[in-house]
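Only one protein chain is missing; all other protein chains are in place.
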Amino acid sequence: MSATKRLTDIGPPHYEKFLPPVVKKNYGQWDHHEILKQGVMVHVAKSGDKIFTVRAATPRLLNIATLRDFATLADTYCGGHLRFTSRNNVEFLLTDPANIEPLIADLTKSGYPVGGLGNAISNIVHTQGWVHCHSAATDASGVVKSIMDELYPHFVDMKLPGKLRIAFACCLNMCGAVHCSDIAVLGVHTRAPKIDHTSVPKMCEIPSVVASCPTGAVRPASVGGAQSVEIIEEQCMYCGNCFTVCPAMKINNAKTDGISIWVGGKVSNARSEPKFSKLAVPFLPNNPPRWPEVVGWVKKLVELYAENARKHERMGEWIERIGWPRFFQLSGIPFSKYHIDDFKHAGETFKRSVQIRQV
Amino acid sequence: MSATKRLTDIGPPHYEKFLPPVVKKNYGQWDHHEILKQGVMVHVAKSGDKIFTVRAATPRLLNIATLRDFATLADTYCGGHLRFTSRNNVEFLLTDPANIEPLIADLTKSGYPVGGLGNAISNIVHTQGWVHCHSAATDASGVVKSIMDELYPHFVDMKLPGKLRIAFACCLNMCGAVHCSDIAVLGVHTRAPKIDHTSVPKMCEIPSVVASCPTGAVRPASVGGAQSVEIIEEQCMYCGNCFTVCPAMKINNAKTDGISIWVGGKVSNARSEPKFSKLAVPFLPNNPPRWPEVVGWVKKLVELYAENARKHERMGEWIERIGWPRFFQLSGIPFSKYHIDDFKHAGETFKRSVQIRQV
Amino acid sequence: MSEKRATPLLDELEKGPWPSFVKELKKSADTPAVNDLLGQLERSYEEKIGHWKHGGLVGVMGYGGGVIGRYSDLQAEFPECAEFHTLRINQPAGWFYTSDALRTIADIWERHGSGLTNMHGSTGDIILLGAKTQALEPIFAELTAAGFDLGGSGSDMRTPSCCVGQARCEWACYDTMGACYDFTQTYQDELHRPAFPYKYKLKFAGCPNDCVASVARSDMAFIGTWRDDIKVDNEGVRAAAAGGVDIQKEICDMCPTRCMAWDGSTLAIDNSNCVKCMHCINVLPKAVKPGDDRGAAILIGAKAPIVGGALLSSVFVPFIKMEPPYEDLKELISRIWDLWAEHGKNRERVGEFIQRIGLGNFLEQIGLDPVPEMISAPRSNPYIFFGDEVSEGGQA
Partner (left out) sequence: MSEKRATPLLDELEKGPWPSFVKELKKSADTPAVNDLLGQLERSYEEKIGHWKHGGLVGVMGYGGGVIGRYSDLQAEFPECAEFHTLRINQPAGWFYTSDALRTIADIWERHGSGLTNMHGSTGDIILLGAKTQALEPIFAELTAAGFDLGGSGSDMRTPSCCVGQARCEWACYDTMGACYDFTQTYQDELHRPAFPYKYKLKFAGCPNDCVASVARSDMAFIGTWRDDIKVDNEGVRAAAAGGVDIQKEICDMCPTRCMAWDGSTLAIDNSNCVKCMHCINVLPKAVKPGDDRGAAILIGAKAPIVGGALLSSVFVPFIKMEPPYEDLKELISRIWDLWAEHGKNRERVGEFIQRIGLGNFLEQIGLDPVPEMISAPRSNPYIFFGDEVSEGGQA
């Protein structure tokens, strides 16, 4: 142990240390902004000062070598200043417009495409998947990469009716705001956990396991004389929460894990209130390395939106305008009982009027 | 017992026996209608035939003497034909327009005012109250009479923005569609039932009583050695359902029973979907014979609507357009925790956005 | 007969322009039962509390419903209304009467009861208010002889009711009175002999205006609608505009889907987005009319708050041609009743039952395909009970 006092609870560094001078000077004094072209925007301060932002995609999982490359670019073009966005893009902050094109050229050359502004598809917010998490029903990075390779034109162009936010989560814990995304891609388990009865008594607190189940499917049971739990299979909807509190309730299943797709959520208050995403495609199989079924459906949904929505309309606003029946018709997704909610507030989603579009 | 066979299950008389000839002839062949003046409308058939309707208020509780008077009027002016409406008004069905005014004169003279058509207040749908029901937290007919004496001008005029439907129920069983009314007047109990432990074992099935409670406030208990039930008072919200299944759980309480007022519900699909009424005034005391507090609030709400709503807008549509905060401001009803739902789907009524009118 | 009860508080309610129920009561003040009723009611007004006790089982032979038993809890003081039961008489569809029919009812009720009625009860029945137990059979005999029968009460099918429909309304998309009568006759047994977990109400409305409030208070609502285009007579629209209707504001801007456009002379409707709400038709009854391909949407599950909270009914069959003898519908109703009778809990309305077992499961059990018209939006929660078909490379 070193002789110096151990530092704790210092918190993050103060952000001011990292702000570009033009930001410090004009903090809180910005007047307006303009998107100059895809990936490049300028913010103009009341003082007349300008800051240019060049936004580039990252795969979020970044090697320190890449961080160093970004640092070098920042030194070369931006006085050493950059930031990341809430969707895991990197933004280079410039004051000299002459540096914009050379920076873009360097970024493009290194494989970090510039774009994601305005009415486009930005980076996919996502999670760990098979790279790091124990609960994952699918991989995260691989699915995201496969989808974005296909949707890439919508990142570097700006031809959509509005912003389209895609998010991905590898299990029902939904790390990230996937439940309020224009398109949410969600890993799902579809079979009840398998209980390792020899491990339960050692690894798990039985009352916590019982309490963890949203549908009350877990109950205490004595198996082979030892205290364990059992699952009433008809009551299990595979959320994996019992597994979170008890590693002996293994939920991962190579054969039956897969992916579901949800649509029409949003977060902003613009025009309509924030809303949850709703189930579109209940289940697609895991098909690594490129998950063609998932990519296919996502692409189809994006195209449908691109063709049909009005300017400024988000995915969910468009669907609500035309009605869900028409959405199912247009998308060709077969409507099934899985689409009908049957959890706590299910009744609130029933159609309680005769305001129906009669085909 | 008479010698003739006892008739059962014959069902109601066939309606055709009671239809005026012009109706029989033009059944399903009506073309359009027109309100000629308040209380009088004409329906024109494709054949050109016309039927005139004169609508008059009734107190619903009708003496057979009155039925006979109506029969006489029908004979005099309508070839013996009349009907009642789904809101307990009586409608005289005429073919000769010359009979309209004499009929109206007779009705008015007998105290059955003509009106209730179009953008007006029609009769109040209501229930039994102290006249006949054991559960009633207040009287029905008396409250209705008191309100309608005050709102009478809106029955005989047609100056409201849209239809305004008032309904009354004397307890939470809500006999009648009060839960979807522009203004709903609802009798409420506000104290837990008093248990007559000597009667429980004789009169009640304990498991049914326990099961009857929506909030699980009733549980089996042994009182003085005998099987009975007890009520966890904090969990009781005075619905009276235990009393419905067990007469020994007396809920009526002269001191603490009273009336609540709800607004903004509707049934029709016109413009907006059907909606429930929402709590406006949580509690007003029983003050027979004229319930001035209740009458005062109902009148105030009607006037507020009359002044502020747009043409064709129902009460609830108006409130939704201006927002509930403004409704509370305009009405002067103090907002309290009672207005915030705390039953099963309570969370669905929380404001889950920042779309707020900032005063 | 005891002396005439003093009713100073009730007397207040004889005043004022609205018809007075006290006057109605007093028209029979000479009838002992009504005299005591007035006395007991006055007492309630003084004490601010009701004086009725639970009913218990009273009724007519062979029927389980149709009579609500009622006893005074002040029997010693008001002996004449100690027993004060109501009979629910199944109204004629659409509440049409001839003067003779009314007189027939009045006569029977004068002979055997209080002379007080409700025209009508909230479910739709003719309510005869205040009979003694011993009078029930004689009344029933006279009523049936005159062609009337009891309605429902208890855990049975309740008396169906309907709007005036094609008898007088140009918007009726099917024959509500015909259907109401037909279903009532078909289900006489279910109406009179409670055998369900709880009550089951049917109501028939001819169009989405729903003048019988079926969406709010019937376990099964038949609401008329149409499938083809609205019929617009633009000359009529222009006449209305000339007459002072602001077509843009009052019609186009109030359409829930804003599927109409008005250029000052033509009202154009994008019928694929019309949700048949009736608003434009209501405001322009001479110029705009429902289409010709008419039928009904069927909704299920409305109820008052007890026990699990109030429900509006929800779409079950988005469109069906309403044609007698309604075989498919009756088949569907049997399947619902069978399932609910077997698995419903005591006092669980069908709307609550569906929520408990899940609409998807319910549909599967009764063999009806799910369609997106049944919901306002697909589920947002990911707690999906996947079946075995979802697996091992499959896709759902």
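Order of writing sets the labels: A, B and C. Residues in every chain begin at 1.
Here, a residue touches a chain if its C-beta (ideal position, glycine included) is under 8 Å from a C-beta of that chain, and two chains touch if they have at least 3 such contacts.
Remember, predicted model here, so these are calculated numbers, not experimental data.
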item	value
Partner chains on view for the chain not depicted	A, B, C
Options A:70, A:283 or A:327, residue touching the unrepresented chain	A:70
Touching residue (missing chain; options B:47, B:198, B:227 or B:353)	B:353
Residue, one of A:31, A:96 or A:234, that touches the chain absent here	A:31
Touch residues of subunit A, complete complex, unshown partner	2, 6-15, 17-19, 23, 27-28, 30-34, 43, 51, 53, 57-68, 70-72, 74-75, 80-86, 88, 90, 93, 111-113, 125-127, 129-136, 139, 141-142, 145-146, 148-149, 152, 155, 172-177, 179-180, 208, 211-212, 214, 239, 241, 244-245, 247, 252-255, 257, 267-274, 276, 286, 288-290, 311-312, 343-345
Touching residues on subunit B - with respect to the absent chain	172, 174, 179, 186, 188, 190-191, 214-215, 234, 236-239, 255-256, 258, 260, 262, 264-265, 276-285, 293, 321-325, 327-328, 335-344, 346-347, 349-359
Touch residues of subunit C, complete complex, unshown partner	305, 309-310, 380-383
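The rule is simple: only the chains that are shown with their structure count from here on.
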item	value
Centroid spacing, where centroids are CA-atom means, of subunit A and subunit B in whole angstrom	49
Length of the line joining the C-alpha centres of subunit B and subunit C, rounded to whole Å	12
Subunit C residues counted as touching two or more neighbouring chains	208, 210, 215, 223, 256, 275-277, 312
Touching two or more other chains - residue numbers and ranges from subunit B	269, 273-274, 344-345
